[in-house]
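This is the structure I want to talk about, given as structure tokens.
All protein chains but one are shown in place.
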Amino acid sequence: MQPGQMAYDRASTVFSPDGRLFQVEYALQAIQMGGTAVAVTYDTGIVFVAYRNLPVSALAEAGSIEKSFAIDTGLGCVTAGLIADSRVLVEFLRVEAQRHRLTYGEAVPYTLLGHSLGTLLQQYTQFGGTRPFAVSLLLGGFRGRVPGLLELDPSGATIGWKAYAIGRNRRAVADYLEEKMPERPTEEAAFKLAVGGVAEGSPTPFQPEALDVAILEPDAELRRLPTAEIARRVQGMPFIGSPERKNASR
Amino acid sequence: MQPGQMAYDRASTVFSPDGRLFQVEYALQAIQMGGTAVAVTYDTGIVFVAYRNLPVSALAEAGSIEKSFAIDTGLGCVTAGLIADSRVLVEFLRVEAQRHRLTYGEAVPYTLLGHSLGTLLQQYTQFGGTRPFAVSLLLGGFRGRVPGLLELDPSGATIGWKAYAIGRNRRAVADYLEEKMPERPTEEAAFKLAVGGVAEGSPTPFQPEALDVAILEPDAELRRLPTAEIARRVQGMPFIGSPERKNASR
Amino acid sequence: MQPGQMAYDRASTVFSPDGRLFQVEYALQAIQMGGTAVAVTYDTGIVFVAYRNLPVSALAEAGSIEKSFAIDTGLGCVTAGLIADSRVLVEFLRVEAQRHRLTYGEAVPYTLLGHSLGTLLQQYTQFGGTRPFAVSLLLGGFRGRVPGLLELDPSGATIGWKAYAIGRNRRAVADYLEEKMPERPTEEAAFKLAVGGVAEGSPTPFQPEALDVAILEPDAELRRLPTAEIARRVQGMPFIGSPERKNASR
Amino acid sequence: MQPGQMAYDRASTVFSPDGRLFQVEYALQAIQMGGTAVAVTYDTGIVFVAYRNLPVSALAEAGSIEKSFAIDTGLGCVTAGLIADSRVLVEFLRVEAQRHRLTYGEAVPYTLLGHSLGTLLQQYTQFGGTRPFAVSLLLGGFRGRVPGLLELDPSGATIGWKAYAIGRNRRAVADYLEEKMPERPTEEAAFKLAVGGVAEGSPTPFQPEALDVAILEPDAELRRLPTAEIARRVQGMPFIGSPERKNASR
Amino acid sequence: MQPGQMAYDRASTVFSPDGRLFQVEYALQAIQMGGTAVAVTYDTGIVFVAYRNLPVSALAEAGSIEKSFAIDTGLGCVTAGLIADSRVLVEFLRVEAQRHRLTYGEAVPYTLLGHSLGTLLQQYTQFGGTRPFAVSLLLGGFRGRVPGLLELDPSGATIGWKAYAIGRNRRAVADYLEEKMPERPTEEAAFKLAVGGVAEGSPTPFQPEALDVAILEPDAELRRLPTAEIARRVQGMPFIGSPERKNASR
Amino acid sequence: MQPGQMAYDRASTVFSPDGRLFQVEYALQAIQMGGTAVAVTYDTGIVFVAYRNLPVSALAEAGSIEKSFAIDTGLGCVTAGLIADSRVLVEFLRVEAQRHRLTYGEAVPYTLLGHSLGTLLQQYTQFGGTRPFAVSLLLGGFRGRVPGLLELDPSGATIGWKAYAIGRNRRAVADYLEEKMPERPTEEAAFKLAVGGVAEGSPTPFQPEALDVAILEPDAELRRLPTAEIARRVQGMPFIGSPERKNASR
Partner (left out) sequence: MQPGQMAYDRASTVFSPDGRLFQVEYALQAIQMGGTAVAVTYDTGIVFVAYRNLPVSALAEAGSIEKSFAIDTGLGCVTAGLIADSRVLVEFLRVEAQRHRLTYGEAVPYTLLGHSLGTLLQQYTQFGGTRPFAVSLLLGGFRGRVPGLLELDPSGATIGWKAYAIGRNRRAVADYLEEKMPERPTEEAAFKLAVGGVAEGSPTPFQPEALDVAILEPDAELRRLPTAEIARRVQGMPFIGSPERKNASR
């Protein structure tokens, strides 16, 4: 922490002398504390894979911790950060998508939807009495039938990607993705790359049920893979650890 | 307490430099001060058992301290934390359930209802001039006839469970539940497991009337067991202490 | 006072690190500064007795300091704490009772009415720009013809009692009540027990006119006893002091 | 001042650890700085006498400093404290009295009116962004033809009196009143007692025009006595000083 | 400044422990920094004289600095304090006077109008987020054909006068007025007394154009005297200095 | 800075103990940092001349920095201070002028318009959550065909002038104007005087395009002189420097 930083870090409505908004930076820090999430585009779709920070207990319903969300036909996203903040943003995306559909009679372009969400996120960095959302989000959709991804962070900024990572160790995972990304990946290659990326971001091996995997194709709802299917497809991958008891530190 | 923590812990609208919301953590601490509550699913229903932090006095009406609440047909919950905060949330759940029933002509799915409550809880962690609710809650319902539980905490996060504990010593009790949980428990087994869990969470033996027990089955309202029935069913269990005078520390 | 307590005790919207709401605790402290109030149920009714903290002056109208209040037919209460705060709550109870009567064509159950008041009290412990009410209250009513009491404190929590005390030295008085409470008290026994409880809570002997006594029976308004009747019924009780001049310290 | 008091004395919305509201106490202090006011009931009416803190100048219009106010037929009051705060409260009383008259077709009972004012005063002790009213007030009226007085202070508390004092040295004056009050005073006796009480509260002798005197009888408006009449009736009383120049310290 | 004063002097919503409102006192201090203003009643009217704190420059339009204002027929005032604050209050008086005229078909009594203004001023001493008005004001009018004056200060208090002074050195000027006031002054005597009072309040001699003079008679608008007329009438008075350059310190 | 000044200088809603509003004084300081502006009346009109604080660059469009503004026929102004604050005030003047014209069917008198603006400015010195406008303004208009000027500053105070200066070194420039002002200046003399005043206020010589010159005559819109005409008319004046590069310090 820089000297004097504490004088400017309690509100989104205050710039530091060097023009920084510390509360936005601290929200990014909160996101780093959660699991890694990765999205990879392939020729005809997008694979979303996220690590579920779930308690290691046979009694927990793994499926109840959702990291990937269907928004509308051909629209989906994966999130990293605070669970309850994510829920609010996903609800916003769903309502916006329906509003556009009702108004214009067609699905909302994912970039337009992403910019609407970016504008919402920006409000929480400029007005007092609130805090930024502690969520990063990869929004996926199609331009025609070409898949695309838009990354959103707590500042409300947006960047487009072919493949990217959010959450824990996102920079290392992004480097991994860039290095390993094939020219024109198939769904299988994209799946493997995405799972590999999440493994890269995780400090320890994990069980298949720790993965939330979803696949988005045009003209269809996001398809979340059942645990059994995930288990089958990741079989033999090196990063799948043997079950071990870990303290559920939510 | 970490050095510097006090600079960031007075409002839900301020992240600490490492991305924490201390007021939410302090609300969890308030919940730890209350009694343990446990919910266990079994083949056709859910058992809710909670320890009532009631004054040890022959003049107190044990039944007036409610920890388990009927929400709608096939919907119920058990709470831990501040009594008055719980009442506000239960009232919200009941109104939401009726609103859904009136709008769609059918009972609200418990997961949908839980997410609505999670969104309410999240508001109190993002906007100023208020504090988070100091309540954890296990919401029970049915998907078809399959029982399920959703845990909510002050952050608004939700996790699904087959059996779980909230309130005092919840982690130790959760371990106990995981260890003892039969593959397919009967109502009797679930009842015994839940009561055992509450006993595990209690530092001292207690009387049967300290227990709030309720059973939820599909197509029926939550049934709160009369004290006499509880007394009969727990007879002979080792954790039932002999009556002793304890200082009523509400 | 604990070290660091002052950092968290200025607003109801801030939890301390151990999950306490100090402003609510300070409101309870304000209530301790006022006179003791006791309510005792008997077979067919409830006796309310309260010590009036009135200036010792022949010119004061003792009857103007009201501690017990009629709410509706078969509904009444006794309060301890700030006089003006009590008036606001009693007004709320009366309006709520009328609203229920007009809506449903019947008297409001006293437990339902108590929970409404508890919800009001809770608001003042969660939202900024205000303070909790410094009032504890024993609300009496009937379930059928069975008398019951609900205690409310500044947090909004509620507990049911057969007999209880609020205000100065409430814990000692409650012990006294528990010890002396007959199995099935008559009105006379309840009256004696309640007056004895108030005497237990008072540091000095007092005159009969210092007592506010009221009796609630089903299907009738609360009946506040005239001073003469009180004087007659307490004659010979040991705690009735001889008149002495005391500094009117309101 | 107690150690630590300054931490809790800036707002009516904050209790001190021992349950005090310092801003209310400071408002009482402001009232102590103004002149004494006394009201005495007699067989058929009420005498109000107040010391006017008026600048000693032949150019001042003594009559412009009003301390006693007509509210409605058979309703009046005398105030002590900040002049402008008093005006606001008197205006409230007048409007409330008219509202009651218009709604119910009869004069408002003075106790009911006093409780309405008490509720108004209480608001200013519980909500932020404001301060309590720095006014004490003796409200007079009749129950049938029996005169009665209700005292209100900044907390909103109310007490009934046969005779009482507010403002400077109110406790000493109240003792004086209690000691000298005849069993059944006539108007003349009440007048003498009230003027004597005000003299008791004043540190120096004063001129007749320093007195604001008003008499309330049933079925009539408050009658404020002309200066000449006051001068005539107080002639020979020992406390009437010879005119002397005093610094007008408003 | 007293020790500890700074703890209580930032807001009108905070009493000091001895019951003072420092912001109101500081507003009075602001008024002391402006020029003296005097009003003197005579048999059939009122003379208002004020010292204009105008820049000493041949290019300034003396007439543009108004200190006396017509409110309605037979109603006028003179002000001391912040120019822009005065404008707001005068505008309030004019609107109130018209509202009364439209509602009741007659001119508003000046005392009633003054009390309305007093109530407005009081609001700014009780509610947060604002400051008191830094204006004192002498409001003149007629009861029948008898002239009268009402003084208002930032607290909202009102006192009636035959002649009085506000602004710089108001106490010394008030003493001067009391000493010199004839029994039944003519307009000429009142004019001379008022101008003399302003001169008493001014630390240095001044030019005639520094005076704002206005005369109010019943059934007529306030008449502001042209500079030429003022110059003629003050000729030979000792306090009229020779023109000298002074630093325009607004 | 005086000792203790910092305790009172953060808000317009707080008086200092000597009755000052520091935020208003600091706004005046902001105005001093901008260029000088001068207005001079002559027999049939008004000349406005202002120094444009424009970046010295051949690429800047000098005309885009407006210091003088047309308000309505025969109404115009020149401003000094923050550019964006000025724009808001000019917009207010234009809307007010149109509102008056639409309501009364005639142009608004410039003094009336000035007082409306003064009232707006005053609001920003009395209410919290905002700051005063950092603008001084010379508003010009005609009473019949006689030209007049009204000066407004951040406090909302107004003074009339025949000629005056605002902005950098306004007091020295005002002295210059008073000294050099002819008895009845022609337009040419007024132009020369105004340009000379601005030069007096400027620490360095400047180019003709640094001048914003406008002329107001009755029954016409304000006429802003083209740069070429300004250059021609100022030719040979001593204060016109040779072009030099200066750091654009906005």
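To keep things simple, chains are lettered A, B, C, D, E and F as they appear, and every chain counts its residues starting from 1.
Keep this in mind: a residue touches a chain if its C-beta (ideal position, glycine included) is under 8 Å from a C-beta of that chain, and two chains touch if they have at least 3 such contacts.
Please read these numbers as outputs of a predicted model, since none were measured by experiment.
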| item | value |
| --- | --- |
| Chain not shown: contacting residue from A:36, A:53, A:86 or A:155 | A:155 |
| From A:121, A:137 or A:214, residue that would touch the chain that is not displayed | A:121 |
| For subunit A, residues in touch with the removed chain | 4, 7-8, 12-21, 111, 115, 118-119, 121-122, 125-129, 148, 150, 153, 155-164, 171, 174, 177-178, 181 |
| Missing-chain contacts mapped onto subunit F | 1, 5-6, 9-11, 22-23, 26-33, 54-55, 57-61, 63-65, 82-85, 87-88, 91, 124, 128-134, 247-248, 250 |
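Just so it is clear, only the chains that are shown with their structure count from here on.
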| item | value |
| --- | --- |
| Chain-contact steps, minimal, separating subunit D from subunit B | 2 |
| Relative orientation of copies subunit C and subunit D, as a Cα rotation angle in degrees, nearest 5 | 50 |
| Same-residue or different-residue interface between subunit E and subunit F, half as cut-off | different |
| Numbers and ranges of subunit F residues touching at least 2 other chains | none |
| Overall pattern in which the protein chains touch one another (line/ring/star/complete/other) | line |
